[in-house]
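Structure first, then comments.
Note that this complex is displayed minus one protein chain, with the remaining chains in position.
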Amino acid sequence: MEKQINIRLFKDTLFKGLVCLFAFASALPLFLILYYITKNGIAVINWDFLFNLPRPIGESGGGIGSAIVGTIMLIILSGVISIPFGIATGIYLSEQKKGKLSSIVRLCVIVLQGTPSIVIGIIAYIWVVLPLKTFSAMSGGIALSIMMLPVIIKTTEETLKLIPYHLKEASLALGVPYYKTMLKVILPAGLSGIVTGILLSIARITGETAPLLFTAFGNQFMNLNILKPIDSLPYRIFYYAMSPYPEWHTFAWGASFILVVFTLVFNLIARGISAKWKTQF
Amino acid sequence: MKNLFSKVRFLTLLFVFLATGFQAFAGDQELLGAGATFPQPLYSKMFDAYYQQYKVKINYQGIGSGGGINQLTKKTVDFGATDAFMTAKELTEAGATVIHIPTCLGAVVVTYNLPGNPKLNFTPDVVADIFLGKITKWNDPKIAAANAGVKLPNLPISVVNRADGSGTNYIFTEYLSKVSSAWKEKIGAGKTANWPAGQIGQKGNPGVAGYVAQTPGAVGYVELIYATQNKMAYGNVKNKAGKFIEPTLKAVSAAANVKMPDDTNVLLTNTDAANGYPISSFTWIIFYKEQNYGGKAKERAEALAKLLLWTVNEGQKYVEPLQYAPLSKEAQSKANKLVRSITFNGVPLLK
Partner (left out) sequence: MMSNCKSPAGIDRSEKRFTWILTASGAFIVVLLIAIFFTLFITALPAIKKFGLTFLISKSWNATAESFGSLPFLVGTLLTSFLALIIAIPFSISISMFLGEYCKEGAISNFLRSAIEVLAGIPSVIYGLWGIFLLVPLVRSLEMQLGIVPYGVGILTSSLILAIMVIPFSASLGREVISLVPGDLKEAAYSLGATRFEVMKNIVIPYARSGIIAGILLAFGRAIGETMAVTMLIGNSSFLPTSIFSPANTMASVIANQFSEATGIVASSLIYIALVLFLVTTIVNIIGNYVIHKISIEASKEVT
């Protein structure tokens, strides 16, 4: 009897140990990746690296200025396209909890979220690049906005669902029209959640490379025209990583550092907003 | 409702503002080109210098010769670049006359990563057998036969080929088809090829060079400059005359000493020249002869014509420092003639 219990307790401890071991072992790659990025990347980061343009192949020096600007442009473009649509659809879904169309829309959002980024790249190539007859920031922004949509829709819907019904009832009872209730009462109440969703979706697309291969294309010059090809951080990292030049490999690490900082900042702000400014009911 | 609409209006305005704002910043002329990675180091140098001098931005992306031809045909770029002359089928698919102008010559070298990086001699058969997967170890007697005195390691060979449609691929496979009947039968010549199983594919010359540089025992084929810039070892190849030739600017020029047809479609592989390197080739920029298509502005077409003229004339001074071989007098005059034949609405763009 005593022995039996000991075996059971031993199994319990062993299992617990294994769970802890595996759980913490999964955090190990993160530290290895962050270590590599910091070790190899931070040394190359200086003003020149951040603001200069890439140099011709084989010449030393140069920077990722155009890539940073390109990435910011892509974020703005895809945000401008997807935020209004995303929020409107999110409101629609939160209002129409049942109903045929809304359940189909919900299904489509799920499918869209799972669609591989390379497929969206092809779509943007066919829809935008071929008709406009040029690779462009626009086509990249459209590809990325398709990837942002599901995240924004889902977070908007979920946030608005959590807002208590009596808030809406109170507003309607005062004779405020329905649309005004939604825009002036419900939406502001859920603002922190929606903003969090937007930031998370930005964090998601900032590092996307595959949809940009056939759309934004890359550019070694600074470009602010949305109808022309632009550079972007992930594309540049890919380009530098696959090259044979040791200096470019360090540049890839440096650009990775910047990119990780970008995504981390978006993630952190998002979490901060949802933690601090969450409207309590 | 006013509010909602003012918001919608605001967003539209913001969008229009952003679009025009970005437009307004874009003062400089910009041309877009894409294609071969073989001459990319040269083009990126040339276009950088061109920008310094004329403030015209030329955005060139190395996506492979196949990509260059395809994107030109789809009219998404102003010019393409390829190291393989377009095939008859590709020329028909292009729909209108496409002009090829040669810009320089280069050598495809067999580069490898071995301890101590010895200089190796390759016979055509050995090159074919390595890439056919028949020779699998570096200390194979067939390799050793041409390399007396070199200590070859007992290391498996990791063969690297091109994963994308590539002019470099075409030059290399076209050469091997000429010198090896087994190759011609099994693999043939083309921008894409049916490589034997168990080989690594990499994208572009940089991809192949990058993989070879990092992998002990790897072998691949790249343009000379990629090997020299990265201090990678590359082999001498035995030519038709029976000499082991080191790939150099001179050896490439020697191979290029041929009669040039008016469309500049000429193959230099397996040259008869006694001192010629057998895997050399021209590389071309391709573009439509009639530039008025797809709503292109005349200024843009003019900028392209001026750039091309510069590339085959003043631009040639950048060729040799990067170890490509410059165009011969004959090739240069033919190229000039071709550039001057560009038209806009049927009217020549250059006087």
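Chains: A and B, in written order; residue numbering restarts at 1 for each.
The rule we apply is simple: a contact is a pair of C-beta atoms (placed from the backbone, for glycine too) under 8 Å apart; a residue touches a chain by one contact, two chains touch by 3 or more.
No experiment lies behind these values; they were computed from the predicted model shown.
Participant: Let's see if you follow the contact definition: name the visible chains touching the chain that is missing.
Facilitator: A, B
Participant: Check the options A:Val80, A:Cys108, A:Leu227 or A:Ile269 and report the residue that touches the missing chain.
Facilitator: Touching the chain that is not displayed is residue A:Cys108.
Participant: Would you mind spotting which of B:Ser158, B:Ser180 or B:Asn239 touches the chain that isn't drawn?
Facilitator: Spelled out, the listed residue whose C-beta touches the missing chain is B:Ser158.
Participant: Looking at B:Gly95, B:Pro115 or B:Gly188, which makes contact with the chain not pictured?
Facilitator: B:Gly188
Participant: For the chain that's not shown, point to the residue among A:Ile186, A:Met242 or A:Ile273 touching it.
Facilitator: The one listed residue touching the chain not shown is A:Met242.
Participant: Could you pull out which residues of subunit B are in touch with the chain that's been left out?
Facilitator: On the subunit B side, contact with the omitted chain comes from 1-2, 4, 63-71, 73, 90, 93, 136, 156-158, 163-165, 188, 190-195, 197-203, 211, 214-217.
Participant: To test your reading of the contact rule: which positions on subunit A touch the chain that is missing from view?
Facilitator: Given the touch definition above, subunit A has residues 8-9, 11-12, 14-16, 18-27, 29-30, 32-33, 36-37, 84-85, 88-89, 91-93, 95-96, 101-102, 104-105, 107-120, 122-123, 125-127, 146, 149, 153, 177-179, 182, 203-204, 206-210, 213-214, 234, 237-238, 241-242, 249, 252-253, 256, 259-260, 263-264, 267 touching the missing chain.
Simple rule for what comes next: only the chains that are shown with their structure count from here on.
Participant: List the centre-to-centre spacing of subunit A and subunit B in whole Å, with centres computed as mean CA coordinates.
Facilitator: Result: the chain centres lie 36 Å from each other.
Participant: Provide the residue numbers of subunit B that touch subunit A in the complex, in ascending order.
Facilitator: Interface residues on subunit B, with respect to subunit A: 1, 3-4, 11, 14-15, 18-19, 21-23, 25-26, 28, 30, 32, 34, 40-41, 44-45, 47-48, 51, 57, 59-61, 74-77, 202-204, 206-207, 209-210, 212-213, 225-226, 229-230, 232, 294-295, 322.
Participant: Going by the contact rule set out above, which residues of subunit A touch subunit B in the complex?
Facilitator: 55-59, 73, 76-77, 80, 84, 129-130, 133-135, 137, 179-180, 183, 217-221, 223-229, 242-246
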